[in-house]
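Removed: one protein chain of the complex. Kept in place: all other protein chains.
Chain lettering (A and B) follows the sequence in which the chains are written, and residue indices restart at 1 in each chain.
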Amino acid sequence: MEEKHKQISPFLVFFLVHSVQMGVGVLGFQRTIMKSAGNDAWMAVIAAGILMNAIIMVMYLLLNKQQKDLIDIHKDLFGKWIGGIFSLIWIIHWLMIGLIALRSYIEIVQVWVFPLINIIMFSIIILSLVYYTVTGGFRVVAGISFLGVVIPFYIFLTFFFPIEYANFRNLLPIWNHSVKELSVATKDMMLGYLGFSTLLMYYPYIKNPKKSQKWAHLGNFLTLGIYLFILIITIAFFSEEQVSKQIWATLSMWKIVELPFVERFEYIGITSWILIILPNVCLSVWAATKGVQKMFNFKPQKVILFTLLILLCSTVAIQGRESIEKLNQYMSILGLFLIFLYVPFLTILSFFITKIRKEKSGNG
Amino acid sequence: MRTWRHRRRLTKGIEKENDKDESIESLFQQLNASNDFNVITCQFEKCSLSIGYFSTLIDSEILHRDVLPFLKGLDVISSLPTLLPIEEVILTSDTSIIKDNLLKGYTLIFDVNNLNQFGLVKSDVDKTRQVSLPEVEFSVVGPKESFVESLDTNINLVRKRLPIPEFVVKELTVGKLSKTRVSVLYIQGIANKENVSTVIQRLSDLDFDQITDSSIITQLIQDNQNSPFPQLIDSERPDRIASAIGEGKIAILVDGAPHGLIGPTTIFEFFSAFEDYFLNWLVASFFRLVRFFAVLFSILATPIYVAVLTYHYELIPKDMVATLVTSRSAIPLPPILEALVLELAIELLREAGARLPTKVGQTIGIVGGIVIGTASVEAGLTSNVLLIIVALAALASFTTPVYQMGNTIRLIRFPFLLMAHYMGFLGVAISFCYLLIHLLRLTSLGRPFLEPFYPPRVQDFKDSLIRLPFSLQSKRPIQEQTEDTMRYSASKAKKNVDP
Partner (left out) sequence: MVKRILQSLLLTLLLTGCMNIDQRILDDIQLSTAAGYEYIEDDTLEITTVFPSFQTDKSIKSETITDSSTLSKEVRDKHSLQSEKPFVSGKVEVTLYEWKTAEKGINNLLDTLQRDPSIGSNVFLVVVDGSPKELLSKQYGNPDNGIYLSNLIEQNIETGLIHKTNLHQFLYKLYAEGIDPALPVIKQEDGQVKLTAVGLFENDKLVGQIEEEQFFIFKILLERKGNKDSYSLKLNEDEEISIYNIGSERKYDIQKPLTNSEIIINVKLKSSILEYQNGTLKNEKITYLEKEIKKLIEQESLEMIQQFQEKGIDPLGIGEEVRTRTRNWDQKKWKELYPDLKITVNVEVNLLEKGVVE
């Protein structure tokens, strides 16, 4: 457990879990899941959300038992070297979450707002914001997560505008897709929920961590609610074939918003979205740097700079829609593997090992 | 930075000199360098006395009326306190005390033949301003007293409002050259001990030569000295200071400064005028919200104009396009230069108005505002739409009740403006993020500056952006981490803990 003044209230976990899940995914998740599940895609959103809740439960089982972060658990269970390798995989996973959020956001800016924007300079500017946040310590990271949820919330009110053109009959008939199609959609949807595994790193920074579990679940449910809300409006607003043509269906919906003082809300939406991206990148970078720092005992500032440099290089290296999609795929495979196989495995193993150790010490 | 280092060296030099001269003769020699230092030696019946004083520091009437007539009957210095009708008489043989007190306006009396004991009689002249109307934080209703330059008067003004024994005034002396008296005011049993020791620690650690005002103290002891945001509130109202102390805050009063400091504080407190407490809570809450939106408007209005006109023409509603284009069609400058010219013109007006006497300042405002404004529109240098926006933004920035914060708001508009020019809305959003992170990182005496927004404490919202009725204000803010959390006993109120 960390020192008391560095710790945060348990209910902030609500925002930490939610903010790292919300990323660029919200702007264009509809196409992928509606490809397989059509108008029943909303079931996939709910199913994926509930599965994630189960995983959060498993994580809390593990963490409440161990009362330390993932790096220490690895060290404890597998020793320094093997544990270190496992930790490194997680660190890469977290870095990829941050990288995807950052790169996809830059892509959106490139396509929608400034086609000529200098990617290197733009990434440096965003990463300098990340640096400024992460060097402030976990309290500041949690703070930006909180503000990144609260301040841009007005954005979701604008999704009431497309309702004027919505045709909610499109949701019918319910259940006209097979279970197989739905499960494919559920798998695709899970990418939108990834990232909350950073919980494994910031658990020691929570005051009364056991109390925070319900907040983590609620945070996940808020994500579910937002995805569901946007998806239902998308299904009603677009026809199915039309959605399949929209890479960023959410942004396309904003095009219809017209207020007396402003038209074309997508420009405001995209620029406000930076406040939603920022906590996402900050939290994943924080988790990764914290991991590296614990493993190798480097100076925190240097680790952060080094991590940001890696992020910068990879952001610049990835170019074009296709490579971004590919990165997304790799990331979802790795993420799903880690979350659905590795976390339960680790939980069972830790219970097992602690039991054996107890018996041994009892005998000895 | 460099000058400061230089000054530090200078003060150290003086310190060394002080250590050397210990005898009274060398002290006199040092003091005699000033023409206003007088020593008179008189032969009395029982002994021959010397009287030394700074003629500019003492009240000669006190000397003539209360000191000289009584000296005739003096035989030994040690009987001075009983002889004189003045309560503050110090007997000492320490040269440094003598020196310090002489410089404070004491009169030195000693026996020429006995240099082991010296008497110091308080006879300083009291030349301070009368307590007058508050000028910076004027309020229509409520008390109309404000602090003056005398520390004792100021403490008196506060203590009058807190006549309880728990109210503590701790005095320190700060400044190598100025030897300024600085008082820390708090209520024992309410103020958090950690906060009190932080303040006292920081004040006593101060290594600076001249403290001429409380604002220098703010700059020297606040948590982040490179932030444009002040992290301690300064107020000239004794009622505001007293009520802050009652809330569990700690106040700092500085001799010679008509402004006191309050901390720990939050950013929202800078946007609350003390008058808010004298108005109905609905009205007060409305005013606070207006002020808060004024700040947002003042920071964002011009940058948004520049961003929209430079990059995001799509956003302009079709009925507004014509208005904007026609207002700009004759103007050769790009929007950023147009905006900068106007913003700088307003800054010039403000600066000129601040440096000139009140009456001339008003004229400057009118001349500048009307003449320059209309002329520049007619000359085709600025568009009239922008003129309205900039003027409103400037007006909005003047609604901030705390002067220091108003300056900050006006400063941070410029980075926003430049970023809006370089990257449009994206630049505004990035600057806004930068500002948020900066505010998140700031602390006031170690307590979070953005509270109750972050860390979110619903309970403290009762007196931040809005002001709820007093019946709901039974608890002291969590921000201060007070020892006694209840302002008054509301039967149902729960314990005041950080969730």
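Keep this in mind: a residue touches a chain if its C-beta (ideal position, glycine included) is under 8 Å from a C-beta of that chain, and two chains touch if they have at least 3 such contacts.
Values in this document were obtained by computation on a predicted structure and should not be read as measured data.
When the missing chain is restored to the complex, the residue among B:40, B:164 or B:321 that touches it is B:321. Remark: the omitted chain is touched by one listed residue; of B:109, B:191, B:254 or B:309 this is B:309. Against the chain not displayed here, chain A makes contact via residues 111-114, 116-118, 121-122, 124-125, 165, 167, 169-170, 172-173, 175-176, 237-242, 245, 252, 255-256, 258, 263-264, 266. Residue-level contact of chain B with the missing chain is found at 1, 226, 308-311, 313-314, 316, 318-319, 321-322, 324-326, 328-331, 334-335, 418-419, 422-424, 427.
What we mean here is this: only the chains that are shown with their structure count from here on.
By the touch criterion stated above, chain A contacts chain B in their complex at residues 8-9, 11-12, 109, 113-114, 125-126, 129, 132-133, 136, 139-140, 143-144, 146-147, 151, 258-264, 267-268, 271-272, 274-275, 278. Residues 311-312, 314-318, 320, 423-426, 428-430, 432-434, 436-438, 440-441, 450, 453-456, 498-499 of chain B are the ones that touch chain A when the two sit in their complex.
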